[in-house]
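All protein chains but one are shown in place.
Every chain is named by a letter (A, B and C) in the order it is written, and numbering of its residues begins at 1.
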């Protein structure tokens, strides 16, 4: 067996390339989660998170992956048999709706073609028809990781309000938080679900709920059984910056470091960087696709994701074989097609701790992979990306 | 502020002192949990765990702390309104029974004086009275971390069998696994609950269920809602050594290292080491207590824990003030008294990656702390511990 | 100040990008360099090094940077006033000859135009004229890091032999060892000088002398004063795999890991990888230079280095301004022009733990930098590099 030299390009859309600074932070010795030093860690993590979610309301942290935070959002606010509106924008929205069913809820599913985000008008229509307010929540995936299409959360909020409907708005930001602009308070979200292993640059193992006053109020009446996920003891313990059961201390220390790094770069700069990388990546895909079998999965420019790009191959070409060539030949992991997109889509993550030259390496790997896998395309994708990255508007802020 | 120099003695009964080797392992870059390399990690973790639980049956891993594994044990096997026998051996048994209530179960609680383990005869009696088998499970904490008393699991199994009762046997081994002998299969346990941050020497963030065939069968009929904790998709994905949702990859890498370290030392040697350290610690406590205000919390020698020792102070002396003196003066964290033992008990963890000289340092810190806090005691505790550690029977195996 | 996100591209020709695996190894606790465990470390480091130098003769390790190993080569073999032939192939050859002067030796310097390696014929001529064998050594830099030109060591050996001259052959392989083929024994080298921070992928702080029997014999008569650098006590202590004074233990642990990594990849594969990356880089430079101000510094194709490429700008264009743009805008460090090449040359290191996609990122950074710095060039350099890397002959061995 030969060793694969050099930096592994982990360009799945999460977990992302965890920076060394965070890896070193999580390798600090575990501390007593009941001791006085812990409160400093808890305080900086819990208060720093609020700035990232753009909220003044509580954000709770679970020792769990993002799937757990989905469950927490549902079990804390809903009761058996409650109706929830889910928009099936892709694979992850599907999984969330299946979870709702398994927990005893009744999802009303709005379908899409998996090539764009949620349509606020469709949501408004469903809510408008729900005269007796049996629907308790609208659940949206902000950035559908399977399709690289984002949904317009503020517009969804306006649609709910326009329908004059009391449903809670719950949003999955697992692959958008800290990569793309997101505003829990200003957008009127009731529960925001997030995870550690994407824009927050951490390994997986932490997940989050940001909670509005309305959601908290709903939790007092919600009847789904809950213990591990229960917000109440969590919020009580968090008041002193502690946790009701043993937290994932080392990941919290990593979170503290991640929050410091985001502040050092500046959230606005972080978002601009992700936007620039997404634009460069789309420029590459468009160049390849000018005569070929390659196109963007997302067809609505307003819905383009800035944290990843999903690329669709024409019928007859296999995305998984391409990914295999790229992994074995160029030491890069790309995301696979999920659900109905299996083998027809591959996904390039460009989120987290990432920069222009790493993006060029990643796109170069795709371009060479397309050639080696004999997938029809025009070359020049990397050149197109360089044109974006080196342009005035592509400029990084002065360091 | 001055820096506290030297090694921090983290002698709470978990999280334990995570060895550098494991801290370095968890600081390796996060890998693609869907990629081919992951299966090697998943395989070695999942198969290695079986040897630690002494089982040939499945062990599942949750990205969660131990509290989550309690919940998983209950929601996978039980239905709303089910009766479960819980033995309140201490604070953690209490918490588990409260969780059962919150999840919609009906705990039948057998009380104890918190100074010994569970009594199999009492369990047999309760089960014997349950003629129509409304009781679905018996839940026992193997090593009650609040009292340092262990319960005789094999005897509990025999009691259930003697009562000819079909109840499942569920056991919390959070603070005993990989520190004290435990045999999931031989002892006839149906669900074993465990966590990462004790004998497994890892940071918190992983927890476990070992699952008997009978428990698995029960899960097919159990009606408590479940998604994150559901064994079924977990076991399906685990068949190929993958996970149904994003696992806590870096902690799994640490687990792989921890399992290797346990094998290098040998589980029998690990248990003997914990037994020796517990004996030395009790010798110290007994020396201090010969004329004083200090005694073992556990009063049943057969139930002495090998992973920690709980020390009880006489009325009028405060354990928390003592712990405070020891922390500020000697850079050592000890466990506090929990629930009804608050401020009257302190707990010395001697589990995980630990050795004779570190134990002497810890006991020296307690002895000096007792003096500084003016708690009546006879000196000579460390001397008594050294006598145990340097004795022939205290010998470590040849290195 | 904003944080520079992502992986820093350290493309100076050393220190190189130290892989995380080695960084973690050097962060293992320092061990007793007189204890039994140390001998295992010493053995694997000292025996593994021989395979890298391709020698069966001793290789000694100094806690020092490469400059120290230059000094060690001279002071162990020579006496005050000895004549040595040095070929001034560039800046580092110059520094070595200046060191020789400062140590009391008399360098006979053969000049070059700094755009090629040493000329064996010139050496033969000088030696042929030295009828009374006053010349004691010929000192050559194998891979001149300031010009990216290598010298033909085997041919130099043949030239010395053809002149029937007893001079020792000493070779600096600081920037070639473990990146480009090198054979201490087969090429008849007497002292090989090397350092840790290039092909060996380590941080700086270790340096090496491989020593022929003839050099060892010379050391018995050499009169330059020496203590720290003295081979004799070093070789005596090395016999048991220990060191005469405190070694740089943690870097030795890193060396052990580096040697393991080289063996896992296979030295032949390592060299092929460096050759491929150098070819791709030259293809990029040639593309840029087709109509512009950019060319290779090395003008002799037989002497092209595989570990770095030096790029020369036309008169009137500043390499340091270009490097500044690239560092601030793209988070990449490139090597500067040294000595008479100051500001007219920049150097791209592509040695150590490196791979195709990282190289594309680096070359993309140069191409965008040329554009931003308004240095005339034809675009298409990255495309040319991709053509090399994706070609059949550019194939990495199956992983």
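Definition applied: a residue touches a chain if its C-beta (ideal position, glycine included) is under 8 Å from a C-beta of that chain, and two chains touch if they have at least 3 such contacts.
Note that the coordinates shown come from a computational prediction; the quantities given were computed from them, not determined experimentally.
Trainee: For the unseen chain, which displayed partners does it touch in the full complex?
Mentor: A, B, C
Trainee: Among B:110, B:234 or B:389, which one is in touch with the chain left out?
Mentor: Here the residue in touch with the unshown chain is B:389.
Trainee: In the whole complex, not just what's shown, which of C:2, C:250 or C:269 touches the removed chain?
Mentor: C:250
Trainee: For chain A, which residues touch the unseen chain?
Mentor: 20-21, 24, 27-29
Trainee: Which parts of chain B are in contact with the chain that was left out?
Mentor: With respect to the unshown chain, the touching residues of chain B are 1-7, 9, 17, 19-20, 23, 261, 264-266, 269-270, 273, 328-332, 353-362, 364-365, 367-368, 371-372, 379-380, 382-383, 386, 389-390, 395-399.
Trainee: Across the whole complex, list the residues on chain C that are touched by the chain not included here.
Mentor: Spelled out for chain C, the touching residues are 8, 10, 12, 14-18, 23-24, 26-36, 62-68, 71, 80, 99, 102-104, 195, 197, 203-205, 224-228, 230, 245-251, 327, 333, 336.
Going forward, only the chains that are shown with their structure count from here on.
Trainee: Which whole number of Å gives the spacing of the CA centres of chain A and chain C?
Mentor: Chain centroid spacing, chain A to chain C, equals 45 Å.
Trainee: Averaging over Cα atoms per chain, report the distance between chain A and chain B in Å.
Mentor: Roughly 35 Å separates the two chain centres.
Trainee: Could you please state the distance in Å, as a whole number, between where the Cα atoms of chain B are centred and where those of chain C are centred?
Mentor: Measuring from centre to centre gives 54 Å for this pair.
Trainee: Name the residues of chain C that each touch 2 or more other chains.
Mentor: 20
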